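Note that this complex is displayed minus one protein chain, with the remaining chains in position.
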Amino acid sequence: MATESTTDFTLDTAAALAAAEDEGAIEGKSPWYLAWRRLRRNYVALAFLFVFVAIVVLCLCAPLYAHHVAHTGPNTGHLGETFTRDGQQVPIVSKGGFQNGQFHAGGIPVGPQLWHAGGKYVLGADNQGRDVAVRLLYGGLNSLAIGIGSAVICTFFAMVFALLAGYYGGKTDWIISRFFDLIWAFPVLLLAIALGTALSINGFHHFGINIKSGSLWIPTLVISYVLIPYIGRPLRGQILSLREKEFIEAANSQGASSLRVMFSELLPNIASSILVFFTLIIANNILTEAGLSFLGAGVQPPSPSWGTMIADGQDRIATAPWLAIIPGIMIVLTVLSLNVFGDGLRDALDPRAKVRMEH
Amino acid sequence: MISFVIRRLIGALLVLIAVSFITYLIFVKIPGGDPAFRIAGRTATAQNIEDIRQKLKLDAPFYEQYWAMMKSLFSGSLVSYSSQLNVVDQIKAGIPATFSLCIGAAIIWLFFGILVGIISAVTAGRWSDRVITVMALIGISLPVFWLGLMARYLFAQGHPFAFMPDGGYVPFTSNPWGWFTHLLMPWWVLAILFIGFYGRVLRSNILDTINEDYVRTAKAKGLPYKRVMVKHVLRNSLIPIVTLFGLDFAAVIGGSAILTETVFDLKGVGWYAAQAVQDLDLPPIMGVTIYATFFIVLFSVVVDLMYAWLDPRIRPT
Amino acid sequence: MTKRSRLTRVVGVLALLAALAFLAGCGGGGNKSSSGSSGGSSNSGKTYPVLRVIWDAPDYMDPQLYYTVAAYQINNYVWSGLLGYKHAAGPAGAQLVPYLAESMPKISADGKDLKFTLRKNLHYSNGAAVKASDFKYSIERAFKMDSPGVGFFSAISGVSGANGFATTKKGHITGIITNDANRTIELKLDHPEGDILYILALEFAHVVPSGTPASDQSTHPIPSTGPYMVQSYQPNRGFTLVRNPHYNNQIPTEPSGNPDKVVGTIITDPVAAYQRVVSDKADYDFQPVPNDRLPEAQSKYKDQLRIYTNANTYYYALNNAIPPFNNINARKAVQMAIDPQAIISGVYGGLGRPTENFLPPGYPQYKKIDAWHFDLAKAKQLVQQSGTAGQTVDVYGPNEDPSKANTEYLAGQLTKIGYKPKLHLLSHAVYFQTIGNQATKAQAMFTDWYQDYPHPIDWFDTLLNGNRIAKIHNNNVGNVNVPSVNKEIEALKKITTLTPDVNNRWAKVDSDLMAKYATTVPYMNRSSTDFFGSKVDMSCYTFSVVLYWDWGLSCMK
Partner (left out) sequence: MAERLIEVKGLKVQFATEDGIVRAVDGVDFELSRGQVLGIVGESGSGKSVTAMTLLGLTRDRNTRFEGEVLYKGRNVLGMNEGELQEVRGNEMSMIFQDPMTSLNPVYSVGAQICEAIQIHERADKSTARRRAVDLLKQVGIPNADSRVDNYPHEFSGGMRQRAMIAMALACNPDVLIADEPTTALDVTIQAQIIELIDRLKDEFNSAVILITHDLGVVAEIADEIIVMYAGRVVERAQTRDLFYDPQMPYTWGLLGSIPRLDRPKQERLHSIKGTPPSLIRSPTGCKFRPRCPHAFDKCMEEPPLENRVETPGHLDRCWLSVAEKRQLRERTLSGEEAA
């Protein structure tokens, strides 16, 4: 009977190795390579990644489109003007008012012209005679900038807080956890709207930071601030469990500095989670931005964003439904593509993933 | 157990105080928003404004003002700056609409979320799963206010397909059928995101749980498939859903339904909050924030207790 | 979302203050009218069970506090003052008649003493008798509540000064002497106040029972004296008015009203409000028909739609005190850069009439100005000439549509003529405080003005008199300050009789300020809508300049 010293069973090591991957062909390949291999086969995820990239590229082309195709800026109104369609002069926004004492309702902007007006008003005009296509692209630029920007900031701070809390534990962990709890306890949307509205009046001018009232930084920072615990909490949990693992102790016992342990030992191990969170939180933030802008607490006029465009369009939904429909479709498409891709990414990085967004 | 609850409740109280204080700080320095001037109106005399300033202790240090505001809030005498309506009364008046909306939507999203999650998990990989996955992903990608706008436009506003009443809230007590029909669209609009979300979470929970050793044990015991699925897989997969549900429900009750209420003109607490923020009206903002935070911390305690009840491993002894 | 401007009466009430001195002579026009004439017009007495209205949220349902149209229009049949307005269509509706008072007051020769006698057998809706001392109590209640209306009462003896009631709020106002037995009320003034009769018709002077708590009673309806009483009020939700059981036609000058009951549902979303009326769930839409639905309303429901233009002017204020708009060419350029027709069509769906006058049409002093026309090229050229091209301009406006879109239009046009506008859109809660503060240094502003009282002083003295520029709470937001015109306004203020010559001088003030000195950019008199359900008999439609749509005179098919 084997009753002594069985800790060194070397077959176990072999078994562990075998259990890691059943496949001889991919022995020794890095997990990133494996993930990439899995992702490469997920055509749906790749297709949606392509959709997202296409949207980003399109929006980046906004200035080119505005200059060379539509010949108008995103905030340039054309009330009272006309344009040429098939040789005819068409008012951009229909005329209304009193003629000979008779009242005529007006103010209906022209609908999508596609290419009938030589690149003008491809997607129609809004109630101020602005080119919807141009605003859509610039609005997309703003929405994406806020979505991605706040995702970067949010993920970065969540990561730093999680690393500090998870690595140092004790008091540091306690303080950071209570900070997370506090933001968590706030009614998030209410907090975001309150902050967005308060800051949009005069901007933020404290602690040597100066942000002007119309700045995109306001919604970006507001969104990233309120969402920090949503990523920070799960990351902290992961780090806490990692800390118990031997290789961290090994690194510690070899006298590695805290920074080294954090960044070269802990960080790579949560990198895949961070990547997935990052993708999904962009989607989430684009939705949040749209909601804030819809309530007037996000992007400030005249700058467009998809949310403000929907808000502006809702007053014209019966006579000019495209004003609200088109930016909505853009949001859905963008968010959907990020969600599908993020999903695929998660499946690829960790087939039995525990990484999950708590929204 | 009791000490656990007491500890959590004390923690919750501290959080409430902190949240209210931070909210106060955010709004106390709003430029141009002198409440005395707003109450007095544009015809006010200097005397008038001075009286109001004293009544509201507007010249006192901000912590005293904060304390005065909290005192009047909890004694139920806090009034709004822009209308002098009692804040607590107004929140109370919004509760029927908000609760009707949130409870109805919660029932829908819980039922359909679980249904969708189960169907797609047990048919994982088949077409039904794929269709559900696609629908769920679209569901979580829809901006709720846009969905509401489209629903209203298509189904309620004199549009050819219109068959629903357009916005507004009808109290259950005055007309139960009207209450139901007016809420049907908002319920679904609010629920759709959650259905997609819960369906996906439950699906992956079930798929994770199906691979658990104890499910294999249950099968090896010779239990029928249904019993294995219900008693072992579903029972365990639903535990995280309960947590999620508690927190989400608290959030929507606590004002996350702002967008839905605004779009459908439901005058609930969320709508009141949105108005207050637009009016930069501090007392109702404070009131609603505390109301919302109360539900959030309350439900987080409830969720902890539920969790302990559902999962014996974390039951405090 | 469109809202009927809340400023409508708020600013108008302020204008009254300004008009005090002037109105000494002409305000008492009510004296001449027969006090016995019943408000009953032809459609009086066509009673019906219930009127269902969609309404905007009233600010208060307490007479000493409310001042928005939403509250005023519904409550003028509830509480009453000693005097009130005649219920008649058109300008005749501006005439004062005795309500709770038996007749118009006896005014002493020096104008400092007014004597009223209450009608006999007046009762509140709870059955209690109306006492003369209740009037005194009501005025004092306004002071105790810090009501926004107390400024109007400053001329009454014992109100002003260090020991005045406004400061101490103790004891009683010495200038109001009442005798319950004889039903007499005597009002003593520190100085003659030509406007005092109009002030006594204001809601702030409406009579409530003695002992009514000196705090907002909106949700605990105060017993009324008019034909109706508030049965219930749920803020932001709705209200119900029913007939006052103790009315007994006690105010013969006021119609007793046709509906037996008024059920008001408060819907702030104009689309939802419109939809309710379209689907016949309500009989009247207080909210303006949204631009989006106007074409439909006009084609499908033409008979149910009424469009009116009341006395208002929408104008852009340009800060005359600081660059670039201290330069007249720069201001002229803005005038030419604005296309009123474009704003009216695009922003207001056609609901408006272009103007270049500051005074709205219909005033005897109105003389149409035709000094400029929309010409961007010329405007641009003027900006170049003025040497202000390329300067930054801080543009201010409210953050809600349509004012928001309107302000965006202004900013857009400023860009087109060579400025660099920076847009500041603010919550209505802080908008006027902000632009009324010199420290803001707003350079171009959205603003509008609704008349509450038909006199040019209401317009030129309050809004454009350079002598009245203030550091904060400034109503002359454009800091318009033309010394010669200031002098003329001050002179005209003292003239009490409006002769054609005086009217011409006012018209010249208008054209000087608008055309010669181009101080301001008026562009529109805005129109609004009354929209009715299909069951409403439109032949009874009565629109008065003071009361707007007179719902008490409405009737059903």
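Going by the order they are written in, the chains are A, B and C; count residues from 1 in each one.
Assume contacts are C-beta pairs under 8 Å (C-beta built on N, C-alpha and C of every residue); 3 or more make two chains touch, one makes a residue touch a chain.
Everything numeric here is computed off the predicted structure, so don't read it as measured data.
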- Task: Can you work out which residue in B:K57, B:R130 or B:K219 touches the chain that's missing from view?
- Result: B:K219
- Considering the whole complex rather than only what is displayed, give the residues of chain B touching the chain that is not shown. 125, 212-214, 216-225, 227, 231-232, 235-236, 239, 310-313
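In this text, only the chains that are shown with their structure count from here on.
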- Message: Quick check of your reading of the touch definition: is the inter-chain graph here a line, ring, star, complete or other?
- Response: complete
- Determine the centre-to-centre distance between chain A and chain C, using the mean Cα coordinates as centres, and give it in whole Å. 47
- For the pair chain B and chain C, the C-alpha centroid-to-centroid distance in angstrom is 40
- Message: Report the inter-centroid distance (CA atoms only) between chain A and chain B in whole Å.
- Response: 23
- Query: Got the chain A residues that touch at least 2 other chains?
  - Reply: 197, 201, 296, 317-318
- Query: Which chain C residues sit where two or more other chains touch them?
  - Reply: 296, 426-427, 430
- In the complex, chain A residues that touch chain B: 181-182, 184-191, 193-195, 197-198, 201-202, 283, 287, 290-291, 294-297, 307, 310, 314, 317-318, 321, 324-325, 328, 331-332, 335-336, 339-340, 343, 352-353, 356, 358-359
- In the complex, chain A touches chain C at residues 75-77, 79-81, 93-98, 103-109, 127-129, 197, 201, 213-214, 296, 300-302, 312, 315-320
- Message: Considering only the defined contacts, which chain C positions touch chain A in the complex?
- Response: 1-2, 290-298, 307, 339, 341-354, 374, 399, 401, 404-405, 408-409, 411-413, 415-416, 422-427, 430, 527
